[in-house]
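The next block holds one structure in the form of structure tokens; read it before the comments.
Only one protein chain is missing; all other protein chains are in place.
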Amino acid sequence: MNTEHGTESSHGADDKVPVAIVGASGYSGEELVRLLLRHPRVQLAAVTSRQYAGQTVAQVFPRFAGYPTARELRFVEPNADVLARKARFVFLALPHGVAAEFALPLLKQGCRVIDLSADFRLRSATVYREFYGHDHPAPELLEQAVYGLPEIYRPAVKGAALVAAPGCYPTSILLPTIPLLRAGFIETDSVIAHSLSGVSGAGRKAEPDYLFVECNESLRAYGLPKHRHLSEIEQELSLAAGLPVTIQFTPHLVPVNRGILTTLCTQLKAGLRDTRDATEVSRRVADCYRQAYSAEPFVRLVEEKRLPDTKNVVGTNYIDIGWRFDPRTRRLLVISAEDNLVKGAGGQAVQCFNLMNGFDETTGLM
Amino acid sequence: MNTEHGTESSHGADDKVPVAIVGASGYSGEELVRLLLRHPRVQLAAVTSRQYAGQTVAQVFPRFAGYPTARELRFVEPNADVLARKARFVFLALPHGVAAEFALPLLKQGCRVIDLSADFRLRSATVYREFYGHDHPAPELLEQAVYGLPEIYRPAVKGAALVAAPGCYPTSILLPTIPLLRAGFIETDSVIAHSLSGVSGAGRKAEPDYLFVECNESLRAYGLPKHRHLSEIEQELSLAAGLPVTIQFTPHLVPVNRGILTTLCTQLKAGLRDTRDATEVSRRVADCYRQAYSAEPFVRLVEEKRLPDTKNVVGTNYIDIGWRFDPRTRRLLVISAEDNLVKGAGGQAVQCFNLMNGFDETTGLM
Amino acid sequence: MNTEHGTESSHGADDKVPVAIVGASGYSGEELVRLLLRHPRVQLAAVTSRQYAGQTVAQVFPRFAGYPTARELRFVEPNADVLARKARFVFLALPHGVAAEFALPLLKQGCRVIDLSADFRLRSATVYREFYGHDHPAPELLEQAVYGLPEIYRPAVKGAALVAAPGCYPTSILLPTIPLLRAGFIETDSVIAHSLSGVSGAGRKAEPDYLFVECNESLRAYGLPKHRHLSEIEQELSLAAGLPVTIQFTPHLVPVNRGILTTLCTQLKAGLRDTRDATEVSRRVADCYRQAYSAEPFVRLVEEKRLPDTKNVVGTNYIDIGWRFDPRTRRLLVISAEDNLVKGAGGQAVQCFNLMNGFDETTGLM
Partner (left out) sequence: MNTEHGTESSHGADDKVPVAIVGASGYSGEELVRLLLRHPRVQLAAVTSRQYAGQTVAQVFPRFAGYPTARELRFVEPNADVLARKARFVFLALPHGVAAEFALPLLKQGCRVIDLSADFRLRSATVYREFYGHDHPAPELLEQAVYGLPEIYRPAVKGAALVAAPGCYPTSILLPTIPLLRAGFIETDSVIAHSLSGVSGAGRKAEPDYLFVECNESLRAYGLPKHRHLSEIEQELSLAAGLPVTIQFTPHLVPVNRGILTTLCTQLKAGLRDTRDATEVSRRVADCYRQAYSAEPFVRLVEEKRLPDTKNVVGTNYIDIGWRFDPRTRRLLVISAEDNLVKGAGGQAVQCFNLMNGFDETTGLM
């Protein structure tokens, strides 16, 4: 294979930011590897995995064997000191609770850290304890962490040392809901979020529940009624609404590899709800979303007859948002579609990375 | 192939009821063929299909080639007079609007009719017109038709000449909701039904939307906000509640062949909602469901840690129902799983057929 | 749920044979549970599983919760003495190498044993060692075991104390090939068998290779070039041909739950190959298959335009066989389709069980 091709060489080495991925063998980690290998401003300097230490990226992920870096770079055991010498940015794609241990020494040694776990998404160590069942491992960092949803926290993300990239379910709920709450359009206790997730959302766990035969031709809800991600979703919705918001959240596992489809059902506030003209309601909702997102590179408003479909976003960093007003019930239905591993994980993290470096926000993501 | 085997010969010919299926080439029709070929008290006397007239059942559906009847019986053009001479019971698996035309002459000639379309499910020709966009083709039959949900209308089904078997979505919503409404447990304006349907629910339509490539790795909502089936669902819920009920219904298409999973979100009424003890709420809901369904052969209450999963009901006439009380929101979540082509179509029709003949209700369905 | 329904009560308890399943928690074991619960002449007396000991069948397999036996019968630790007291027939659905240990004590205590593993399929302990990499654990039983392919060994199966039911790949290759070899139609060194297997063929192993995300949208060959099942396939083909047969066998894993499709490519012998009239060749092949299988209840010859498709056999004990003569290459192509868990495992075992008991061979399998 000719090694002289590909996007890797399109910038000089000096232009490139050395980055590391800790926990690169899960599905989010693999997606980060994919995005960073093709990112024109990144030099992938280190990848860690206890399980695959010693093997090259190409051996573990044969799909990347076309990249020279993938054929040369070997997984190593995770070690914060070593990583800090090799990389200026470190992505943590570790299970909850483990990420925090790595963040502290890396930050101390001057790395900027983008964490894909839930460890730094909550502002309150108390809420963390309630939902995760143990004390937060590094509560002193909670204040410093920025919630890595660029559409909401862009200025803060740019300057952050520690970014907590939100997960797939939160992104699919927050982006369609926050503008409605900020505009005061919906009752704060009326949000019912029904989500469908592809199986990669469960991670690369060798558990019977996620075997092909158990997932194929199967539809199931799980984690009812109190899913862990509720904590960060409600935190962010409450901030947007300016008062405590509690939502209903029902996640489901469905047989696709990738994609989250969230259908939100909300009650409009009295003023809007009582508008006799349904078209007027739709127009005001459309205006609200356009005002929030028309300049956003990764939010696509679906304003046509069709509704969002995950197949239109899989493999991309887009989130598609569509809506319908139901004049019979006076409820507003909003539907979002995203790729759980891109806008819901690795892509969002790279979007933050681009902001933190002053790059065009879409670099490496189109 | 030895033709002497199989359940077909387990009863004498005299014991068997001659039946016909009109429109036997769609997915519901095919499922009826499957169930009736193996039914010990049925002689499949005629099957109709304009498209396949002249071909044997085994040629059109090779999976049934093991049945002698399937190798001998040929599809014919639909003709009510001919069918009335051959069959005592006629199943109509036709598109909406067409079924009514056949029902009238068949009933006049003394056949008993089980219709799988929506034509006779509504009591009001006005509501039919509102939801289906045209006048009802045989309004005089609406009063006589019995809604074929045995768990709710068993006595009436037994004596009916014309049964309107409910469809897949209505069954998946009505069976879990009616007991709660009858018991006065939930607010009548609070029912939000979120349903996932396998692709066979769309019928054997050669349309691009249902091609493998368009459905596989795709998740999408459709038909929002006013799906036709709302009319019969709300009719039956209103009858159960004793006052008008309007619900929110969001159907989705997901990549499985068969199965419907419905997740219902409802607000408990003040008394129950304010009960401080969540266990007490759960116990009362469980009692309500047990009282309604503990003697039902095809309703399985899922009272364990696991939640309903369509893979446990596919190919069977069961509907599985599970529930969770959410103490955070005081809402009750109820989940049902069924096979859209069995309990949601052909199996339910055969269950009605058994009742109409005085057979054990489970005959041919276990 | 009403417990009075179902096929379980269709025969008196005295008519029923008490049976046990050892290793009932894998996919083959689960399929045996399904088939034996609905078998009218069987009383399922014991099921074993180290992993699930203490739980009921219905808890482990919710899909069977409609059967009273499934709600009452609990998995136990495997113990040959206990099983021998409870059951007259014991099905072993254990990994290779383990089954042999159980067979010996069970046979000594008078049980008849149907083993679904490969342990007793080979006649030679030397070949076993070559392919399985260790000494045979009970070589003294090899002579007594009968290869449980009823279409080939029906008389011997009837009287056997120990039946070694062939697996899914061997069945899919042997049934289409043996008649051709016996008739001397094909060159014995020309058989190339290309097989596609659904993922359940890999068993319920919690390994990353069989996760949904790794199998869905994936096509791969595996186990090349010397798959273990070659040993029994070549043993049986050699017996049919009367001289040593070596074949090429290329198994593939494809994303379906169930089903094996085998495409065989063979060279016709000189006489047939040189027949100028292609129709004449096809006619002779058809005659050969009809002579072998026209009285077989579970072999369906596909003699029409269409070719076998696994979707026509899934959930059944049928194997469909079709063929094409290629006049360009003078080769004969034969295609077989079966359900790997039914005709390729549990169904075949029950077919043997029926024969061993003198029941109609199709009892419980239609």
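As written, the chain order gives the labels A, B and C, with residue 1 at the start of each chain.
Throughout what follows, a residue touches a chain if its C-beta (ideal position, glycine included) is under 8 Å from a C-beta of that chain, and two chains touch if they have at least 3 such contacts.
This one's a predicted model, so the numbers in the text were calculated from it and none came from an experiment.
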Task: Touching the absent chain in the whole complex: find that residue among C:Leu92, C:Leu196 or C:Val342.
output: C:Leu196
- request: Write down which of C:Ala53, C:Ala206 or C:Cys265 is the residue touching the left-out chain.
  value: C:Cys265
Field: Option touching the unshown chain, where B:Glu217, B:Asp326 or B:Glu361 are the choices
entry: B:Glu217
Among A:Leu219, A:Val302 or A:Ile335, the residue in touch with the chain that has been omitted: A:Val302
Field: Touch list for subunit B against the chain that is not drawn
entry: 27, 198-200, 204-208, 210-217, 255-257
Residues in subunit C touching the chain absent from view: 189, 192, 194, 196, 198, 214, 216-222, 224-226, 246-248, 250, 252, 254-259, 261, 263, 265, 307-311, 314, 324-326, 328-329, 331, 333, 335, 337
Contact footprint on subunit A, counting only the chain that is left out: 1-2, 5-7, 38, 59, 62-63, 65-66, 217, 293-297, 299-302, 304, 306, 309, 311-313, 315-316, 318, 320, 360-362, 366
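As a convention for this text, only the chains that are shown with their structure count from here on.
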Between subunit A and subunit B, centroid-to-centroid distance (C-alpha), Å: 40
Message: Between subunit A and subunit C, what distance separates the C-alpha centroids? Give it in angstrom.
response: 46
Query: What is the distance, in whole Å, between the centres of subunit B and subunit C, each centre taken as the mean of its C-alpha atoms?
result: 35
Field: Junction residues of subunit C - those touching two or more other chains
entry: 217
